[in-house]
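The complex is shown incomplete by one protein chain, all other protein chains being positioned as in the whole.
Here the chain labels run A and B in written order, and each chain numbers its own residues starting at 1.
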Amino acid sequence: MDFVNLLFIILTSGLPCSLLALGIFITYRLLDFADLTAEGSFLIGGVVCITIIKNGGNAFLATVIAILAGGMCGLITGLLHTKLKIPKLLSGIITMTASASIAMLIMGSTVETMFTNVVTLSYTQDTIYSLFFVGGVWNQVIEAGIMLVIVLVVLFLLYFFFGTEYGMAIRATGMNPQMSRAQGINTDLSTIFAVSLSNALIGLAGAMFCQDLRSVDVKTASGFLVIGLASIIIGETIFGKKTFKNWIISVSLGAIIYFVIVNFAIRVGFPTEMKNLLYAVLIVIALCMPFIKDYFKKLFAKKKEGGLESVNN
Amino acid sequence: MLTIKNVTKVFNMTGNKDDARKALDNLNLTVNDGEFVTIIGSNGSGKTTTLNIITGEKMPDSGKVLLSGMDITKLKVHQRAKYFGRVFQDPMIGTSAEMSCLENMELSFRRGKHRSMLKWGFSDNTVKLLFQKQLAEFDLGLENRLSQKVGVMSGGQRQALTLLMASTDCRIDTEKEFYTMHVNVETGALRVQAEREINELQNRIKEAKKVNKTAGTQANEINVSELEASLKKLKADYKGKIKEKAEVCKNEAIEFYRKAVEQYKTNSITR
Partner (left out) sequence: MKSKKLLLLSAISLVALASCGGNRRIDMSTWKFSPENPDNIKVGILQPIEHGALTAARLGFVSAFEASNVKVTIDYQNAGSSSSDLNTLAKNLVANNDLTLGIGTGASVALQSASIYAGKTNPIFFTAVTDAVDAGLVDSDAAPGQNITGSSDLNPVADQIALIKRCIPSATKIGVMYTQSEQNSKVQADLAKAKAEQEGLAVTIATCNDASDIASVAQQICSSGISALFIPTDNNLAAHMDSVKAALDANHVLCVTGETSSCQQGGHVTLSIDYEQLGYKAGLQAVQVIKGEAKPCDIPVFKFAGAECELQISSANLADAGITLPQEVVDAAKDISK
């Protein structure tokens, strides 16, 4: 029973981060654009969603608007870079900084603090998860199920989109912008489109996370960029990226693995002051897996060959 | 017809007037249809700059670029791309290392065409086969490496690919052109084979004649006339084979072409 609980805890924590990782993946890997807007669009997605539900709006509508809001953040970053020629990194930072102020405006507060000025939902206000609840232990199954459905839908859409003519044009833009332009691709437009799409996904992730937490405050998004990047790298290292289908699944699974690590640390009872250090160590171990595997393979191969190999070396 | 009228281009990286360099000064150039033009110049004389201005990578400070009377000076690179196929100096720029051979060719195949979000980007088999045939012409074995990432290929292979991508005309307009190409590609391999064997045999005949001269004795004489007879037969054989193949290929190609054009004309690409 405890294992089942743990499984659902991992899934409900990890699945919103799968979307976050996929969003960051689109800009960071496909478009070769280190986009720092992520925490901004994550926050805006969460703030917009919770504020709408708190004021009586429908949870589905709130989530859809959160996606659009995230896309807007991406649009701004894209425009800053392509039209105003601001460097990629800086464009992301500008949007992220501005979104902190906009978030405060939407929530109606001026001060950033962690444990006050939190916007929370009341018991009667439903999130997209609780809309389907039947009570008891099934709740967490339903919540995980809804998250899983959303992630799968996004994966399908991404797979098909990046196989279309325009999707491939976006990938080409990321891999070789000069050649892409020579092949008739409007790289400004494809960059803006991809950055908007990426941040729309991140906005969705923010909405999903905040509906799981049923609250949001100005500092909610801090730390998620690192989680997203870690998920991408862990996923790629462990599950590989041979084909595009393989790649996006790896990235999504990477987020789940990250939370396996986090929950392992919690269950083992690691002292709370040291937990960040533990995450770092475990992530490094996960990343070194291929090297460790290789090393042991070589070690066994050497032993098998006997003395000759070591003599030659 | 391409016309460059009174184009001047000055490069000034620092903004300082003394650092300004005039790369092109009132350049006038006309290239007529069907002409093959070579621009020769020493280092820094403005060759690449001229090319950049034609394709749009750089904008002239003054002057115009006209294509068949149409003013394309203000058009951006991607807007002009449908009129030009550019072979970059650097094969690393001309092709995309992370994409496969096939994906690169698909990119150039759609140059000038609108890229839709709703159409599947991977071409169906008819077009794939077309690509293979085009690649086979280079005789570099690229046609067997369609799904390999371009990054693992050598510089020369990538440059060949760039050349092919630049000359890809995505409009398959002329039936005759299409199946002539098809036939040439199919029979090309045979021709190469034939040439090889014929040369081999000819060399053997030469050698034999030499040996006969120096050997002297009739017993050791190599029957040159026999060899010459087999050479004649070889040539006739190959001629026949190629002719036969050409007929078969021509009919194949016509079928091929009709199907491909039908599909592209009705815009229904089946997966």
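Just so it is clear, a contact is a pair of C-beta atoms (placed from the backbone, for glycine too) under 8 Å apart; a residue touches a chain by one contact, two chains touch by 3 or more.
Everything numeric in this text was worked out from a predicted model, so none of it was measured.
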Chains in view touching the one left out: A
Identified contact with the non-displayed chain, of A:49, A:103, A:175 or A:221: A:221
On chain A, residues whose C-beta touches the chain left out of the figure: 2, 5-6, 8-9, 12-13, 17, 108-111, 113-118, 120-126, 129-140, 142-143, 209, 212-215, 217, 219-224, 227, 259, 262-263, 266-267, 272-273, 275-276
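We adopt the following convention: only the chains that are shown with their structure count from here on.
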Distance between the centres, which are taken as Cα means, of chain B and chain A, whole angstrom: 43
Chain B to chain A touching residues, read off their complex: 55, 57, 76-79, 81-82, 84, 86, 88, 93-99, 103, 106-108, 110-113, 115-122, 165
In the complex, chain A residues that touch chain B: 161, 163-169, 171-172, 175-176, 178-187
